[in-house]
Each structure stands twice: as C-alpha cells, then as structure tokens.
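Notes to accompany the following structure.
Note that one protein chain of the assembly has been removed; the remaining protein chains are unaltered in position.
Think of it as A and B in the order they're written, each chain with its own count starting at 1.
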C-alpha cells in the first residue's frame, strides 16, 4: 500500500462521479426498465378549490393499453395521510393530507385520478378520457385575506391559521424585552418585505419505480432522503419496514425540492402492491411545477430599533408564512429554521420572532435551498441598509459597528444560539479588496452627478447562517420528529481496498469524491482505493440523508470517527503483530511502525491479518470494519461578505449585475473545487430570487408559471462571472472544522442584489421594489408609482397551463 | 408530455402538400421545423388530426437572388438565414433579428416561414418582415397568390393563410447598403421580448433618406411605426432627430409604450451608428 504523497483534505480533486455523467452512462430513475413494467400517469385538478361531485373513468378504462384507472375513492381505505414530521406547536392544526384527493381538491395540481397502462403514451391518452365534475369552492390565495377566515381552505379546522410560533429573548432569558427597546430607541424602522413563492426547479424531474416482486418492495426514487422515505412509507402504508428497500440512484439535483415524501411515491407503491407488477411514474416539467412543493412565500413585517449613533438594540419579526394547502414533511418548520437567524451577525439586545403559518389553496411549500434562513438574511440585510440610509451612515460601517468581533467568539446570541467561530472582519476586508469598493463608489458618484441613464448600485450582504442540521436534542426541543445525527461505515476489504458506506444521500454534491479524500487522508490509503456507497437502504441501512448543508459537517464527521475506530483496532493488532507495546506503535502514511525501529506493518498487512484471523489478540473479533454515528452538539455557522454591483437602466428598468464578489467562510475546506461550485450554484439561485423567479397564480388559483417558458430560471447569458474567495475559520463543533456550503450562496446573495438595485435608484426617490425585480417593477418604482409590485405585462410565454392538460 | 395521436404525411411536392391539406380538412396542420408546434402538441394545446411535414420540399429551402428582391424559402432555417450572404448584404435587419431568435438549437430547426405562419406577436421576425415590405408567396388549391406582410398578420397567432394553403417563399425587397439594428428587451435570454424594435435606415450624406421601423409585441400583431419613419426621412441623422422621432413610437403611458419609445430611440441610434 502506497502512502498518499500530500494531504487529500484541501486538495482540488477532480470528481469520481463525473466519469458516468459526462458519457451518458447514468442511472436516473427514469432509465430503469423492468420486465412487465407498467406506467402510471396522474390526472391533476385544474381548479384550486372544489368539491369533486363525480368522476367517470369508463371511457378511460376502455382505452388501448389501459390496465387500470383509479380515483381517490379507490385509495381512500389504504392511502392514509402523507406525513408531516414537524408539528411545531402542540396545538398546530394539521389537516389530513391524502396522496390522492377523495372528495375535494385544495390546490390546482392535486392528484384526482391515475391511469396504469402498458406505456407512458397510452397512459397519457387515457388521462384525457377521464371526466371529473367539480363544484367550485371559494379560493383562498392571499395570506392576509386568509387570516380573516372569511373563506376556509379546510372548513373542518375552522380557521386558516395553522400555528403560531414565538421566540422572545426576554422570555427565553437570552436578551431584553423588544418592546422596551423599541420604546427607548432613537430610531425605529418598520418595513414589510415579501418573500415571493419560488419553485426549486431541480433539473431532473421526479421519477419513481416500484418493484413488488415476492413480497419485497423495492422503491427507486429521485429523492434526497431514501432513509426517511423508507421509514415514512412504512409508517403510512403499514408495509413492514424490513420489506421496503428504497434506492436513490443518480439523482439530478434537489435543493430541498426532493426532501419530501410525495403523493406519487406513495401512489406508485400502492399501485405496485395492488397490481403485483413493477410500476413507473415520471413527471413532466409542468407536473413538477404544479405538484412538487414550492418554497419561500412569506410576508415579513420587521421592526428595528437603534440608537442615533447606529447601534442596533431591538429587532421584532412578525411573519406570515404560506403553507399552501397541506403540511408536507417539514412544511411548518421551514420558517422556524429562520427564527434564529434574523439577528444574524449583529448584537441586538432584544429580539422577538413571531410566525403565523397560514393555509391557502396553493401547492404546499416546504424546504428550498436555505429553508427559512434566506428569508431571515434578506430581511436583516435589507434592514441594515434601511438603517444606514435613515442615519446617513455608510452601510458597511453600520454593519461593522454592530457585528460580533472575531475576538468575541464563541458568542451566544440574542436568539439563544452559540456561534462557535467566525471572523467577519477578515471576510469583509477581503471582499472589499476584491470588489474595488472605493473605486465603485466613486464611479457611482460620477454617474449620479451626470444623471447617467445607467445608474450604478452597490449592495452588501454580510451574512451568517446556521447549518449542519442538526443536534438531535435541539431538533427534539423544536418538536421535529427525527434526529439529526449521521452515520458512516468503513469496510476494510482483504485486499486493502476500502468501502465507505454513508447515510448521506448526494444528488450532485460530490460525496463520492470528498468522502474518499477524507478516508484516504485518515487511513493513508490511495484516493482511488476508496469506493463510496450511498443511497440504497439495503447497503446503507441507517442515515438521515442530505439537506440543510449537513452532509460534510455531520456525515463527514461520522466518517472520521469510523476511520478512527478502524485505526484504533488496527493499532492494537499491529502491536500484536510486531510484538510490541501498543503505546510504542506509530501510524503515518498508512503504515504502523514501532517507535525508534524499522519494524513496520502497512495497514493492508494488518487488515489482511484481521481478515484471515489466524493470530488475533485474545478477545479480538476478526475483521477491521467499523461504524460510527455522530450527533453534533451545535449547528455550524458559515458566514461571509458578498458585494454586488448592478447597473440599472433607468429608462427600461433592466438590471444587470456588473460585478459580484463572494468571500465565504465555510470553515475548513476539503475540496476547494467542489466548494466553489456549491457557491456558484447557490449564487445563481439567490440572484434568481432577486431578479427572475416567481411562482404566480391567477385569481382562480391556477399556477401561471407552470413551464420553463414562464418560470424564469436564468441561463448562462443572464448571469455574470462571479469572483469568489474564502477565509477559513474552522468550526470547533466537529473535528474536520467544516461548516457546510450548500446553502450559503443562496442565503447571502438575494439581499446583496436587492440592496444593490435600491442603492442605484434610491436617490431617484425609490424606497423599495418587490422581488423579483423585473424591469417593469423597477421602471414603475422609478416613475414613483405606489405599487411597485404591479402585475407583469404579458411578455409572451405559455401563460396559464391547464392543469388537467399538464400530464404525460 | 406526449402528443395525442395524429396521421403523418410527408409530401414530396408542393402540389402534393396542398392536395393533402385539402383532403385532410381543417384539422390538419403543416409542420415545418416544428419548434413552435411540437411543444404545443406535447402540451396538448392543439391536437391536429394530421401533420403534413414539408421537410421534404427542398425547393422551399434557401435564399435566392431575384433581381430587386430576395426570395427566402419558407423552410430556410434561422441558422441558414443568419449565415446567408444575400441576407447579410441586402436584408441585414433580418440577419440581426434572426441572431436573437430563441437559442442555437432552435435556430437549427426552426424556419423562417414557420415563425411567420405561427404569428406569435412576441415572435421576432414579424415586425422586420412587416417593416421591410415583404410579400408572402402562397400556394393553395387554386394556384399561387401573393399577400403583402401588411395584410398577412391578422391577429394573435392568426394569418391570412387559408387552412389549405402553404407559405412557399417570402419576397423581401433589397435594402442594399442600409444599416440596421434590432433592440430587444427580455427578462431572461430565453424569454420572449417584452418589446423589441427592428429598425433599418438608409443614410446619405448625413441625411436619413429612408427608414423602416417595426415593433414587436406591442399589440395583436407586428406594428409598423410609420410616424417614426416619417419623422426621420429627409432629416439629418442626428441624436436630436432620432429622439424626437422615437417619441412617436407610442403615445401611451404604460410600460410597453415607454419601451416602444426608448427602444426605438436606441435601435435607430445603433442603426445610424452602424
């Protein structure tokens, strides 16, 4: 066994995953073909709220190739309710969430019938022959209107209020009383922001294949959470968990959008059980838009109290969060993930957070990249700019005055979290330097003075976030239904090769590469000698999967501990083999040696000895495998400074990003290439929220952005080149020092862009522009019209798609 | 998404295609490059009983010199138009507009004639074809006929083409030596224009001797900005004249009206400079 020449951790390893992905040798769920496989297609409600008075499937049943047509009635006895794992309060209202509507539909896109046919083409044809009669019910769309309870999404609940969740620093003993601070403040700023509804828009449409051969149910799904899915499918269907195997093969992106137990996964399983044959369902893009969960959608009322010198004192957050029509897996908890982050990096004396979750007749919301934290970061970073403007203080200066100094870590915040490490000064200094902050301010002044058509703005976001989800005891205290630990196994094979089994479930993050780097370093084996297995509950029986920027900080740590267990046992055996005291054994570069001698055994020698087990110390079990499960005792807290310069065309309202600098501190970096990639992608999604993306509905509740022609995911030509750099303040909460990077770019970038656009036009009298900052909204704001959230001028596009036609 | 069933016909001559159209009735549709039609079929927003694929009619492909005009075959792809020297020399505006249509893959399949017959008011080719006084040459059961662009675009997604007719060629007068510009505003590169302005000008000795201006997506079809053109002709090609003329692109107060004026000014400025 050869030693690795240089440390793997920190090395820009090219990815192992790429070989199959760049050649088309992929294993997407939709690629799977099984003998006798049937195809499922789902008919979806075109209306947002209605009673189903009749469904006639007779024509559809008679169509060529159709095996079966089923409606909600057919599933009523067995479908149960889709799980919500996060009842945030004891009195939270939670309506039954059927996978298929039985007698009423609560959002446009909800499943009302399905066809099982011999081909996807025949299944699509038969959908058109199903006749459903709907009796319309009043549609509840607007959050504030919903709160008035005039019309109810779920009449049985008696209200549209789902739950109210409160954190108060005075009550928690983490700070003073916010009302006192507001009363005593020199300056009080109150603003309302809208977090528009977004669609995760992973590139691979969801797909499920279920094989029910011989009483064993194998479920392939394009999911982020094979382990949770197995547990939940078992809980909902009563199929014993050990009879369920879930496989997440290659999964094409998730961003939280595939952190779900979906109606279709359940329906596919129920149909496969009923038919005794394999069944496949693959969604269309429009189906994905209409039925996969959405993200964001909050109204944020923020009150900030400060002293005249710029010192912030109190922060009050009042949120309305749109649940949509049902509570999916973690729907109600998403805004709560933001509850601890509004105070961000600033030293508020008092903080109060109150969130009311509200039902509407829309697609359920749930996790989308950042989940709660982008909303919080947006609000506070916008408010810091508002305060700066109010007081006439430079926006970076006002942040600096109020942030936690690097020597103050660990720092317990007014929200009760302890930030373990950070250095906001260092990240900011580096960002300002890369950005050319002063030069751009001069350019901005020139353009203002000359009345240039294209005004320049500079936007700042000095963000932090909490990730590495999560300490199980904290999750328990927040009433989340599961733990936040992660697990890893290492199998030492007799030839010295290594298999790593992880409970994380990558879908683009590159765990196969990074996990190999960690193990190669720890065990001193070549990178190439490590194989990483994941995403199959038969090989990886235990895990909490991938979301919340948790995989490295939690799952990577489990791996480190598993490797340490391997080494500990190997050290004992090596001492036995070299006939020395264990205390005299040294380990370096994959080899054990007796201190001060040339006697040595490679790890491979020791592993082989453990495997053949001819001569083991008394009581030692054969083999050198090890498992470890890690439950962190704190979150991790990435931070950084993002600076964005935009050019705003004051004649057309068009915004162009002309420079974007991101300096992130994600702790110790294992693979800089992959970290940069995560930042780039995160930036694109955060920028897209600021400028492009929005799920829109007409007054009937029909989603009018149900295709990529209408929901504007930016392409290469719409985005700038990013300038990224890092500072590295290791996390102290895990031995890797890693903090997590999956969501940071998204969390940080949205306010940087919005602050920048407002900075460009504020001197022209603009106070706010709603997201996404479309050219029309910017222009309208510049014209001084009150409603800068005006409806869009039709700009072509496919517009409203008939939900019923949105199949196949 | 999956199209509904249809009958597929592949004529080898124009006459055969016209005959097929007549035989299949009004629920038959011609498919050219299919870049607008296939998505419509997939979404089942339309379900024609028969598709008549004119991809085999090679005589409809290419750009020909026809004396004072160019004849652009309806089946000429956008990609071919972009690279055609006759278009570059005599109808530069069409090249510049075509450069901005959709994306490279779609320009490889999508056709000049297909875009015009689809008649999406947000489609890029309608305004320049109107502004350049192009004429549609159409085949039908009773022979050939010619329809000027000003009469061809009737309404949203509606042209003067009869259900049993096929667009063969588009005759575009030569605008040799004219300069041109297409100014387009869309939210993302893939999106349709919110508004776009196609402008071609002929400048002689510093004076605008002729001008053509067409507006995309400001109504149910393309709009020729005749007032703008009139305000330019005979005037010096100066910034003042252009900004004054551009104001005539629209008199309204809305966002699109504003864009029509702003983008007209920019298109003309760039055209004159070009």
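A few remarks follow.
Convention: a contact is a pair of C-beta atoms (placed from the backbone, for glycine too) under 8 Å apart; a residue touches a chain by one contact, two chains touch by 3 or more.
We adopt the following convention: contacts and distances are computed from a predicted model.
Comparing "ParA family protein", "RND family transporter", "Carbon-monoxide dehydrogenase small subunit" or "Rieske 2Fe-2S domain-containing protein" against the UniProt entry of the hidden chain yields the protein name "Carbon-monoxide dehydrogenase small subunit". Shown as candidates are A:286, A:303 or A:780; the residue that touches the absent chain is A:286.
In the complete complex, the residue from A:26, A:81, A:196 or A:472 that touches the missing chain is A:26. For chain B, the residues in touch with the chain missing from this view are 1-8, 10, 31, 34-35, 38-39, 41-43, 51, 53, 55, 79, 102-106, 108-109, 189-190. Where chain A meets the chain that is not shown, the touching residues are 14-15, 17-26, 28, 30-31, 33, 121, 201-205, 250-253, 255, 284-286, 507-510, 673-674, 676-685, 707-709, 713, 715-717, 719, 721-722, 745, 798.
Everything that follows uses one rule, which is that only the chains that are shown with their structure count from here on.
Once the centre of each chain is set as its mean CA position, chain A and chain B turn out to be 44 Å apart. Those residues of chain B that touch chain A in the complex are listed here as 1-2, 4-5, 39, 43-45, 120-122, 185-194, 217, 254-256, 258-259, 262-263.
Touching chain B in their complex are the following residues of chain A: 120-121, 124-125, 128, 284, 286, 651-654, 692, 707-709, 712-715, 717-718, 774-776, 779-780, 793, 795-798, 801, 805-808.
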